[in-house]
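Attaching a single structure in C-alpha cells format; questions to follow.
Shown here: the complex without one of its protein chains, the others still in place.
And then subunit A:
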Amino acid sequence: RAVESQSEGQCAPVDSLWRRYSEFELLRNYLSVTYPHIVVPPLPEKRADFVWHKLSADNMDPDFVERRRIGLENFLLRVASHPVLCEDKIFYSFLTQEGGWKEMVSETGFQLKADSRLKALNATFRVKNPDKRFTELKHYSDELQSVISHLLRVRARVADRLYGVYKVHGNYGRVFSEWSAIEKEMGDGLQSAGHHMDVYAASIDDILEEEEHYADQLKEYLFYAEALRAVCRKHELMQYDLEMAAQDLTSKKQQCEELATGTVRTFSLKGMTSKLFGQETTEQREAKIKVLEEQIQEGEEQLKSKNLEGRDFVKSAWADIERFKEQKNHDLKEALISYAVMQISMCKKGIQVWTNAKECFSKM
C-alpha cells in the first residue's frame, strides 16, 4: 500500500518526475552508506541506454517513462523485501512522509559518513593481505557487468535487424494489392496474401515491446553488478585502513623502543639533527615517550575495534552476498525462461501468418 502511494506520485507533472527520481537517488545513497555490507538494489537507468533505432532515446517518451516507473517500483519492492533494509526508518518515511523527508535524511548526517575515497572509482588501494573471496567476487562482478552490457548491445542490434526483416515484408502487401488489380485469376490470391504480409509486418512491434521487458530484467543485474563491486570496494577500503593503522602502530612502537633504549635503528631527520645540534635532554625524551605510549594505547584500542568491525563486516556481507546469489540465480533463470517463451510465441505467430499466406498463394 505504501508502495502504491509512491507510484502514484510518479504521475505528477514533468518537473516533479525529475525531483522524484533524485529523491530515489538520495534514498539509495543513504542506504548504501548506512549499510555498506549490503548489496543495495540498483535504480533503473537514468537515461535510455542500449536502444535500438525504433525505440526513442528520449527520456520523455511515454514507453520509457512507463518502463522507468516499473523499474522504480521494482526497486522499492526489492528494498521492502530485504530482511535488513526493510526495517530502516528513513526508507519507511520515504514511503509515508510527503514533506520534509529530504531534511530528515540530511539530519542523519550520512553524507559525513560517506567515504569520499569510494567516489574515486579508479583509485587502487594496495592491500597486503586481500581476502580471496572478495577478490574473486570483484572479478565476478566485473565479468558480469561486461558480459551483460555486451549482451544487451548485441540484443539491441538483433532487434533492429529483425524489425527490418518484418517491416520490408509489409511492402509486399502494397505491391500485391496493386498487382492484383491487373490480374484476373491471380487477383484474389494476391490481394489476400498481401493482407497477411501486412499483418506479419505489424506483428513485430508487440514482439519487440515485450522483449524490452526482458532487457530491463537483465539491466537490473547489470546495475546489481555495480552494487556488488561497491561492497567489495568498501571491504577493500576497510582492509586498507586496518593495515595502515597496524602499520602506524608498529612504527610508533618502534619509535618508542628506540627512544627508550637510545638506539637508532632507522634513519630519521630528527636523529640527524639531534646528532648535529646535540642530544635531547632526558626530560624531553621522557615526555616524548609518554606521548607515544598514550598514542600506542589509543592505537591498540582502535586496531582492536577495527578488527572487530572488519570481522563483523565480512560476516554480514557474506550473509547478504549468499542471499543475493540465490536471488540472482532465481531471477535470471526466470528471465531466460520468459525470453524463451517469448521466442516461441513469436514463432507461433509466424507459423500462423505464413500458413494463411501459403493458402492464399496456392489459390493464385
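One rule holds in what follows: a contact is a pair of C-beta atoms (placed from the backbone, for glycine too) under 8 Å apart; a residue touches a chain by one contact, two chains touch by 3 or more; residues count from 1.
Just so it is clear, contacts and distances are computed from a predicted model.
A.B. asks: Among "Elongator complex protein 4", "RNA 3'-terminal phosphate cyclase", "Cell cycle control protein" or "SNX7 protein", go ahead and choose the protein name stored in UniProt for the chain not displayed.
C.D. replies: The chain we cannot see is recorded in UniProt as "SNX7 protein".
A.B. asks: Using the touch definition up top, pick the residue from A:Arg28, A:Arg78, A:Arg133 or A:Arg155 that touches the left-out chain.
C.D. replies: Among A:Arg28, A:Arg78, A:Arg133 or A:Arg155, only A:Arg155 touches the chain that is not shown.
A.B. asks: In the whole complex, not just what's shown, which of A:Tyr21, A:Phe110, A:Phe313 or A:Phe361 touches the removed chain?
C.D. replies: Result: among the candidates, A:Phe361 touches the missing chain.
A.B. asks: For the chain left out of this view, which of A:Glu87, A:Glu103 or A:Glu185 touches it?
C.D. replies: A:Glu185
A.B. asks: Kindly note down the residues of subunit A that lie in touch with the hidden chain.
C.D. replies: That gives, for subunit A, the contact residues 140, 143-144, 147-148, 150-151, 154-155, 157-158, 160-162, 164-165, 168-169, 171-172, 175, 178-179, 181-182, 185-186, 189, 193, 325, 329, 332-333, 336-337, 339-340, 343, 347-348, 350-351, 354-355, 357-358, 361-362, 364.
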